[in-house]
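Encoded as structure tokens, here's the structure I'll be asking about.
Heads up, one of the protein chains got dropped from this complex, but the rest are sitting where they should.
Right, subunit A next:
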Amino acid sequence: MLTLQTWIVQALLVFLTTDSIGGLLDPCGYINPESPVVQLGSNFTAVCVLKEKCMDYFHVNANYIFWKTNHVTVPKEQYTVINRTASSVTFTNIPLLNSQLTCNIRTFGQIDQNVYGIRIISGLPPEKPKNLNCIVNEGKKMMCQWAPGRETYLETNFTLKSEWATEKFDDCEAKRDTPTSCTVDYSPVYFVNIEVWVEAENALGKVTSDHINFDPIDKVKPNAPHNLSVNNSEELSSILKLTWINSNIKNFITLKYNIQYRTKDASTWSQIPPEDTASTRSSFTVQDLKPFTEYVFRIRCMKADGKGFWSDWSEEASGITYEDRPSKAPSFWYKIEPSRTHGHRSVQLIWKTLPPFEANGKILDYEVTVTRWKSRLQNYTVNGTELTVNLTNDRYIATLTARNLVGKSDASVLTIPACDFQATHPVMDLKAFPKDNVLWVEWTATNGSVNKYILEWCVLSDTLPCIPDWQQEDGTVHRTYLRAPSKGPTVRTKKVGKNEAVLEWDQLPVDVQNGFIRNYTIFYRTIIGNETAVNVDSSHTEYTLSSLTSDTLYMVRMAAYTDEGGKDGPEFTFTTPKFAQGEIEAIVVPVCLAFLLTTLLGVLFCFNKRDLIKKHIWPNVPDPSKSHIAQWSPHTPPRHNFNSKDQMYSDGNFTDVSVVEIEANDKKTFPEDMKSLDLFKREKISTEGHSSGIGGSSCMSSSRPSISSSDENESAQNTSSTVQYSTVVHSGYRHQVPSVQVFSRSESTQPLLDSEERPEDLQLVDNVEGSDGVLPRQQYFKQNCGQRETSPVISHFERSKQGSSINQEDFVRLKQQQISDHISQSSGSGQMKMFQEVSTAASFGPGTEEQVERFETVGMEAAIDEGMPKSYLPQTVRQGGYMPQ
């Protein structure tokens, strides 16, 4: 690479030298050293030696040498002239660079010439690679990595070398993109020590790292254990048995393991003590787990002596511990409903479901017993969480047990006092206060022993009825907080209609439920209106709000309630649409139909009664066509109009050399007109030529304004004058400046049409005399633009209008095209040259118009001078044509 660069520099210099001196193939001298790599911060000296031949040729010697780095002259102080032919330059403390150094000579006191060039590259020798370490991924090849040390700024190769005491292995060349690691080409042999080291080498030196000697088995990273499975035990609800398959490496080394586990919802892992898994095994029983809980496990392994690397973690596997009997009795309470019949009362026994960690399984049902004092007990088995029993006014004892697959919980015992029972020691000083986002309740313990406390509360709201909720506390506490969900569900709309909205929400995560969600309450209100609450069963995740007002902003929020209370979720707003789907269509379509029908009827009515309406609305105006007093000439007025338009046109707009050309044709069609107006014609040649000369925006700038204006006046009164106009201009250019023809796009297409219709005409047109070629064109106009068949002038104006829309670019292109057509037919060399001139001019864009104008002017003047009224075209040719000015 380096050599190549230098070579290119040299080649370039040789080329330059050759070029400047002329035929000298050898460089005039050379620089030593040829391709230096210099250490950063060191000194560098280069010597340029001139060749005798060159010195003689240019009369120079070493004193004439000067040096340049990257095209900047090096100060003279750094030069040393060694002898007549050699000069050296010295750089001290070379910075980081990659620069070009050239040796130059100044010949003849003023001409600087390159003699030779080299490229100086600076950098640092490699540093000793450190921290060499290797890893053997089981079943793969050994990979070693190291710290390469400081940046060298040079291409540095790292080679990993390895050998046994008895054998050398192939070198491992680090790849350019990963210079700090290399994967050897051979599979490592375990239990045989290998010696490994790294060599770093660049243009400035070579260093070797410390050698490391190891047994590849001590650097192994085993494959992770696989097929991890988890099984529970019916006998013990607190254990799970893990089994897995070890990697093959266990056949010749001992492994140790890390086993981690967590409950399904937890995020942190617990680890089994490593000493329990310090040797090769393929199963393990994890103990002290909670019953009926899902656990997730993962495992990894490494060589038992701790040498090497831990494998990756295995895939996670999960299992659920077996159920255990409920560990706690459910909270138990009752409500007495007002009695309907005397001597009996309806008692609603209510209880709370056990949280999963206490239920220890799926609760199948609850067993309730109710015992009247010294009487037979009544048994009930209930699936729900309440039971209503009819009791007498006596004292009763109720018990409750929850049952799952494994067994029954302890019994909760509740005494339902007799009707006339009076509590002797009521709870005192009941206080409630919010703290840490929960509502705390505090009370003073009563004297005497208390089995348990029951807290009852309800939400105080204007809109909601007081639905009492309750919570059971042990007899030892005297302060608690009301347990309610810590977060409400997030509600959103699924579909919004004009009068209803479908709301949906997700189930609350277990972490924030703080109990069992009993029901949801949806609160919705308009921005000004009252809030409405709807209770929804906890099994739903969707609800349709109906009887909403259309085009109204609604705010909706939702609360989740457990037995202990509720919590609002975030508020959500939505707007009901003004129209229901399809409503707009339902309105618009009939309206449109009705309108259509009305219009139709109106028209029909008008049509039927038109005579009547006519009489009523319009005055009776006599029909001029039926008049016999005056005869109207239908053609004149429009012609007049057009003429005036034409005038405006040629005055104001410019593009219209096309106009000119058509006119010429017109003129030929009416030779008698031309003859009769010979004088006018001639005058116009000059005036119109000027005025219509490309770029001349106003005919007032012409040299003979008076004549032209008088002409115009006249032309306004008859058609032939218009014809004249065009004739003059056209004939002026005809053969000298075929470019004129080009001005109109339609013109250029004309010959084609001509040729289709009359092939012989094409020849004529192209050849010379205008009068011959005109006819077909005229016809063309008649056919294609001929609303005004009687008046060619009008058609000409039509053309000119079209022409005006042609943009400059088209214009030029057409012009060139035409020119090239004509060149092939031109006889005079001068003419030819002229065409070329025009075409060149045309290609320059803005300048074109001026030039053409000038040219036209000259052409016309020449024509006038010659005084040849009928045929202007050949004149210039006879004169020898126009030479470019």
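In the analysis below, a contact is a pair of C-beta atoms (placed from the backbone, for glycine too) under 8 Å apart; a residue touches a chain by one contact, two chains touch by 3 or more; residues count from 1.
Quick note on the criterion: contacts and distances are computed from a predicted model.
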Omitted chain, identified by the protein name its UniProt record gives, among "Aminotransferase class V domain-containing protein", "Ribosomal RNA-processing protein 43", "Cardiotrophin-like cytokine factor 1" or "Probable glutathione S-transferase": "Cardiotrophin-like cytokine factor 1"
Any idea which of A:N83, A:Q110, A:T166 or A:N437 touches the chain not displayed? A:T166
Kindly state which of the options A:N93, A:N251, A:T341 or A:S625 is in contact with the chain not pictured. A:N251
Listed residues A:Y30, A:Y153, A:Y190 or A:F284, member touching the removed chain: A:Y190
Across the whole complex, list the residues on subunit A that are touched by the chain not included here. 164-167, 186-187, 189-193, 215, 217, 251-253
